[in-house]
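A single protein chain has been omitted from the complex, and every remaining protein chain is retained in its original position.
And then chain A:
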Amino acid sequence: MPKQLFSDYPQDSQRFDEMFVSAGVPRPHYAGLYARLTRQSVTQVRDLFSEVDRQVRDNGITYNVYDEAEGGSRPWQLDPLPLIIPADEWRGIEQAVIQRATLFNRILADLYGPQTLFAEGRLPPALILGHPGFQRPAHGIVPRNGVHLNLLAVDLARAPDGRWWVINDRTQAPSGAGYALENRIITSRLHADLFRELRVQRLAPFFAALRDSIASYAPHDDGQTNTVLLTPGPYNETYFEQAYLARYLGFPLVEGQDLTVRDGCVWLKTLSGLRRVHAIVRRMDDDFCDPLELRADSALGVPGLMDVVRRGNVLLANSVGSSVLETGALTGFLPGLCEHLLGEKLAMPGAATWWCGEAPAMEDALEKADHLVFKSAMPQTHGRRFGPVFGEDLDKAGLAALSAKVRAAPREFLAQELVALSRVPVLDRQQMRHLVDRSAGMRVFAVATPEGYMVMPGGLARTSSEHDVRLLSSQRGGGSKDVWVCGEHAASPLSLLRRPVSATDLVRSGAGLSSRVVENLFWFGRYSERCDNLARYLRVALGRVTDNQETPIEWAALAAFGKQIGILPKACDERDAIRPLLRSVVDSSVAGGLASHILHLSRAGFQLRERLSTDNWRTLNALARSVEKKPHEDVGIYEAMALLDELITSFMTLAGFTLDGMTRDHGWRFLSLGRRIERLQFQTEAIETAMRMGEEGNPEWLLEISDSIVTYRSRYMARPEWLAVLDLLIADEANPRGIVFQTGGLRDYLKRLDESLGDMPDTGIEALHTRLLHLDPEKDFHPGSASLQEALATLRSASAELSNQISLHFFSHSDESVRVIA
């Protein structure tokens, strides 16, 4: 077995192999993993991998890929074998990263302050002042405690001699720490015993340090610090991670329009008004942060934010303008800067780099172009992107074209020596039988704390795609691994909630929810109820569609209702409804159909990602996947019915989470308002349509759609009679599908909101509720009752009005769009 698993794995020593010293001889810290792999059968190994894939899928871990229509997202690629680093080796890496972060912070402080590095000729002004990432409005701002760089990510690679090199720096809004955490959760479960044996160091203390130091650096007004995570929005490539981190760290995830600047401070728009924000951890690029002072063509950020930062009234991590350090062109200057600013030798080298903005360097680089890789020195330059170009891939004409390109704008380019990346085994996903070799690099994270920088003991290992072993890019299809740092002592089981919670931290009501989150919860409630209603309708309609000629009155009513709720096209011939019904189930391109509503639901859920539990997520993910598949042309009734059964179970599960798994705060109340309003509208319309059949019509289908057939039969054991049906569906306060159940619920929720938020508009729901309860069954519960018809019509318009009022009252300020003008 072991032979087979490693049969395709190369044995040469051209690259450093992370796992093996030589053919078949694992490094000491890999011995345990190797032994386990060789003991297992092919099936067991394969199970390991499918388990990882299942967890990734179930948790909905995704990475959004650009250039795919409508922001395609792809499951996160995680290989189950960790990258293992011994303790003593890690100490060196840790020290080097701490030094680098400290150095970078000093450089930023100079560039956005006295600029002595220019005056002393240590850094070419053209490299910084000509870099679009240098943010002039940030000059002169001294951040709180002098920390410009709260969070740093460094990409490392290992050369054939075993030494680590820096290949990239991420200085403005580093991503990846959340993915590292997700990888850890999955990988540590897969190899739980090995994880303990190796005393793998925990990641939680790093995140605790991040949270604590942000809180300690932030301005305090009354002892409490509100920190938010600022996202560019759901279409950003790492939105999943941002939502995940927000939930993990307990920071509300906000978009620019959720925040506003007033009286020199930043405020979060919440249900109960404005709430002061003391610290912003941003995942938004520098130039998008403030449309007033920075990039004027985007309304993504928070207008006026820079001024609040300048006044010291908010902590912005990292400080605006830090992206200028991401340029690889700095590499050549760092050793000198390190000696000058820190009085130390630079501990970890970067790959030899030529910045073409210096004429002699450019000539030199172009001379040996076929041995170098060319990159953009200023990736943000006027939207021009220039991917890494390997000189060795180019023919004579290609090299000449490259040379011309570089000479036309030399400052914008740099050339680097190729660093051969180290080799790691990953499982071949196609065959699931062998381990194949990929190149690997490691992203390591550091956070500023009052005691200096702290490095995450672990990180995100990134592996090359099969197409190009020279590149590590999630955008280009590379994969990832967890990084295990072996401990010298047993790791302490420290959880994130280390700081004792004080009474001021207790937030019970949910009044601090942002208006946008509340709006999304409301619509999430409406969509989940609507999906359930549509699925029930479709199940009833498909069950009757083949023999519809036998009950023409009932079928006509059912079809009419289908048209009213948008399942059947208005012009559809009732006798020929099979195809539109089936398509509504499976084809998400049919507007107003069930499948398309499921996509709406999952989109609304996506916006609420950080507020939904993992279990909730799994269900939503499964729902979305069931309709994302391309519909095949001739889906049969049997198949569609089976799918509907499955979907309805999922909808019930979602409803169950709402009922049993959510805290009864205002957020929950809005979600429930959404559900009740939706159900009220659906039920009212169904009853009205059914009543139009008249006395001779059989209301059985109405009972089925209303999920009340079982209750009815247990009570009456007879063919449905109008009096009993209408009583059950309208006036029975115990029937969760009944009308008064909805109106009663709405009345109670509105009362609670009115008590704590005040000024709820009166939409007459309470009066209608009372009126329904006082209907006289003998007189009013028959299809011809004018007073019942009138009551139902009033109810329908009142519920629509209630929905409007809620939007106006609570959501309107998050709805107004920000526009940039000149």
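Note that contacts are C-beta pairs under 8 Å (C-beta built on N, C-alpha and C of every residue); 3 or more make two chains touch, one makes a residue touch a chain; residues count from 1.
Definition applied: contacts and distances are computed from a predicted model.
Asker: Identify the UniProt protein name of the omitted chain, choosing among "Rieske-type oxygenase", "NAD(P)/FAD-dependent oxidoreductase", "NADH dehydrogenase subunit 4" or "Transglutaminase family protein".
Answerer: Choosing among "Rieske-type oxygenase", "NAD(P)/FAD-dependent oxidoreductase", "NADH dehydrogenase subunit 4" or "Transglutaminase family protein", the correct UniProt name is "Transglutaminase family protein".
Asker: With the missing chain put back, one of A:P10, A:G130, A:P160 or A:G566 would touch it. Which one?
Answerer: A:G130
Asker: Touching the left-out chain: which of A:L274, A:L394 or A:A409?
Answerer: From the options A:L274, A:L394 or A:A409, the contact with the absent chain belongs to A:A409.
Asker: For the chain that's not shown, point to the residue among A:P303, A:G458, A:G697 or A:P720 touching it.
Answerer: Considering all chains, including the one not shown, the answer is A:P303.
Asker: Contact with the hidden chain only, please: which chain A residues?
Answerer: Its contact residues with the unshown chain are 115, 118-119, 121, 124-126, 129-130, 132, 136-137, 139, 260-264, 291-293, 296, 299, 303-304, 307, 358-359, 382, 408-409, 411, 816-822.
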